[in-house]
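A single protein chain has been omitted from the complex, and every remaining protein chain is retained in its original position.
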Amino acid sequence: MDTPVKREVVVPGDILDGDGLKPGAGTFSDEGHIYASLLGIRNEQSGYVNVIPLGGRYIPRPGDAVIGKVVDVGSSYWLVDLNSPYPAPLRVNEVPWRVDFGDTARYMDIEDTILAKVLDVDETRRVSLSMKDQTSRKLTDGQIVEISHAKVPRVIGKKGSMIDLIETYTKCRMFVAQNGRIWIDGEMEDMINAVAAVRMIEEQAQVMGLTEAVRSYLEGIYGKKE
Amino acid sequence: MLEMTEAVHELTRSHILRLAAAGKRGDGRGLEDQRPVSIQKGFVETAEGSARAKLGNTDILVGVKMEIGQPYPDSPDRGVLITNVELTPVASPDFESGPPRPAAIELARVVDRGIRETETVDMEKLCIESGEKVWLLFIDIHVLDYHGNLFDASNYAALAALTNTLVPISSKLGDGKDIPLGVLHYPVSVTVSKIGDILFVDPSLEEDRIADARLTVTTDEDGHVRAMQKGLEGSFTLDEVIRIISLSQKTGKKVRKTILEA
Partner (left out) sequence: MVKKLKLIDSKGLRMDGRKPDELRPIKIEAGVLKRADGSAYLEWGKNKVMAGVYGPRECHPRHMQNPAKAIVRCRYNMVSFSVDDRKRPGPDRRSTEISKVAGEAFSSVVFGEQFPRTSIDVFIEILQADAGTRCAGITAASVALADAGIPMRDLVAACAFGKVQGKMVLDLDKEEDNYGEADVPLAIIPRTEEIVLLQMDGSLTTKELQQGLKTGIDACKQIYQIQKEALKRRYAVILEEEETTEGDA
């Protein structure tokens, strides 16, 4: 059992100085001081002081697993919405199938949902995707739930404990993507319960004892499980 | 119902239909259940009457303003009712600044029709001087947060605001006391959307986005139908229309009570 740690909420402009600390993510320095640039939680790690955001839009990072929605189809690419400020192209040479020029829509069409990896983000934030790895695929069953990307760590839980908990009780298959989209597939009643659990985490992300609250919610439906 | 810029996951559509086939909805409601309605009257002091209505997370503020103006030539002894909707871009990423689009105008006209056709307000009482001077009654509908079904939330906020309105006699006519406008009837609308061949009472945002057809039925306290509006590209059978009317009467009764007691 972890000891609860009081986390300090900081807002843009709050001073974050500390002994020998260097400015990390969500911070900036000005005239010898470190300040928060974001609304979030103050966090110190390996000599850096960071601000872990409490909200904000998802900004893609290379290697992130994301769930995308096809919003446009070109003759050699698909344009994919990631719930981020930047739509991302997925080029035909980055999919596991051999797609002839102009034949793209036969494989994936507008409104299709895909699980993909962020391949690259250049310095001007141009994003590209790939589906060439093991987990990437077109999602054909189940449903998508959207939450704030900042709450993704809570839904996953410590070493995947939260998501394991939901999957164990509901027997749903779930995938939590870094861009805040969650894919859930299972029996209808189970999916409804899994979504309710996710919504519970979303609404109470800051509350102590969340894992136990979710467990007792699921126990209330499915009975005790170990 | 609005000019959509955002595509919906095909998965979402099939999931909504799969749930509906078992009589369920994504937010836990049954197909005939309305989201919770809450009404806060008198939200804005600068208005002659006002109310904020929430239908689930859809959040609407209505202000009633009254001014003195000229009657229409064909109704010299009646006040003038003007209903206007602002789909401000704060309420949804799909709303844009600029002049009202067809969707906003349709919405304003549907709310207007419900109020006008039931003679909610005694417009003859709003005549000051026949043919010359009458009260102009402005109902301004301001959408703050859009989560589906603007038709009903707007109707509820508008009706509640009217029940809360004081005719500004002292400030606009110089002498006399302000008196309550008073409403004679309580027209309440209920909107039902059709997706595939399934009917959804009070469509949520996602249901609104993928609806094939939509029917708004406004009934009065006697259960009489006083205004209707069918929208979108899909269609309804006669049986469906009859069923929607009875759903509207049933749900409308509860909402009317909420508005009265707010």
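Labels for the chains are A and B, by order of writing; each one numbers its residues from 1.
We take it that contacts are C-beta pairs under 8 Å (C-beta built on N, C-alpha and C of every residue); 3 or more make two chains touch, one makes a residue touch a chain.
Fair warning: this is a prediction, and the values are worked out from it, not measured in the lab.
**Student:** From the list A:Met108, A:Ile147, A:Ala177 or A:Val195, pick the residue that touches the absent chain.
**Tutor:** Of all options in A:Met108, A:Ile147, A:Ala177 or A:Val195, contact with the hidden chain holds for A:Ala177.
**Student:** With respect to the chain omitted from the figure, which of A:Gly18, A:Gly47, A:Pro62 or A:Pro85 is a touching residue?
**Tutor:** Considering all chains, including the one not shown, the answer is A:Pro85.
**Student:** Touching residues of chain B against the unshown chain: what are they?
**Tutor:** Counting over the whole complex, chain B touches the hidden chain at residues 43-47, 50, 57, 59, 61, 63-65, 67, 84, 86, 88-93, 97, 99, 138, 140, 142, 144-147, 171.
**Student:** Which residue numbers on chain A touch the omitted chain?
**Tutor:** Counting over the whole complex, chain A touches the hidden chain at residues 2, 4-7, 9, 11-14, 26, 28, 30, 35, 37-41, 52-57, 59, 64-65, 85-87, 124-125, 135, 150, 153-154, 156-160, 163-164, 174-178, 206-210.
Methods note: only the chains that are shown with their structure count from here on.
**Student:** Go ahead and note the Å separation of the Cα centroids belonging to chain A and chain B.
**Tutor:** For chain A versus chain B, the centre distance works out to 37 Å.
**Student:** For a test of understanding, state which residues of chain B touch chain A in their complex under the given definition.
**Tutor:** Interface residues on chain B, with respect to chain A: 7-13, 15, 18-19, 22, 24, 26, 28.
**Student:** What residues on chain A touch chain B, complex-wise?
**Tutor:** 69, 71, 81, 110-113, 139-144, 188, 191-192, 195-196
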